[in-house]
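Got a structure here, written out as structure tokens. Questions coming.
For this view, one protein chain was removed and the others were kept in their places.
This part shows subunit A:
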Amino acid sequence: MQWGERMTIKHHLTEQLLMGYAAGTLPEAFNLVVASHLSMCDDCRATLAAYEEIGGALLEEAGVAMSTGGLDSALARLDTRAPEPVRPAAPGALPAPLRSYVGGDVDAIRWRSVGGGVKQAILPTSESASARLLFIPAGAAVPDHGHRGMELTLVLQGAFADETDRFVRGDVEVADQDLEHMPVADIGADCICLAATDAPLRFTSLIPRLLQPFLKI
């Protein structure tokens, strides 16, 4: 990831998401979006560190006595081998946490066409929310849709614009049920996004609604 690129991020995670990630209470699909954005954004990393400090301060308050012998059995289990050295992840177009779900970088994504040149790849996460990669050809649009729950969209390549603003690599759009939008990819390049939602999308026109069970979103 390049420094100059980090500077261009304008749309960040909400405090609620960063707190949930610090506390460890988000659905897996949201954790994946948060971890991927954090991989590209130093600002949000700093905010996350502050929320983790709240966790540390709360931990300091809540003690329950251990039974006797606990320390001795812990001491008996201490590793005497040298620790594994930390290896930085190899650079790639996809952030490292996402690569572990894809099983590689962009060329390893197993796309399935959903019509109009738009492709998607559903990622394996817990059922509490779903995550998928979206490929939107340059200049193309994702059908107009609203949301029942919360939808997070992180741009990984290219850029898209909708009724609210324009989003480039690293930007994350947080949409709730009040937003009805039609994301359109920039004309210059194909757009790849990571999207996660905790409820099925609700399309406003009939045909996408009929397709919904087929798209599994």
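Assume contacts are C-beta pairs under 8 Å (C-beta built on N, C-alpha and C of every residue); 3 or more make two chains touch, one makes a residue touch a chain; residues count from 1.
Keep in mind that, in the parts below, contacts and distances are computed from a predicted model.
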item: Chain not present in the shown complex, as UniProt names it (candidates "Xanthine dehydrogenase family protein molybdopterin-binding subunit", "ABC-type polar-amino-acid transporter", "Tryptophan synthase alpha chain" or "ECF RNA polymerase sigma factor RpoE"); value: "ECF RNA polymerase sigma factor RpoE"
item: Among A:E15, A:D43 or A:D165, residue touching the chain not depicted; value: A:E15
item: Options A:T8, A:S113 or A:S126, residue touching the unrepresented chain; value: A:S126
item: Contact footprint on subunit A, counting only the chain that is left out; value: 1, 15-16, 19-28, 31-32, 35-36, 38-39, 45, 49, 52-67, 70-71, 73-75, 77-80, 83, 86, 88-89, 95-97, 100-101, 125-126, 128
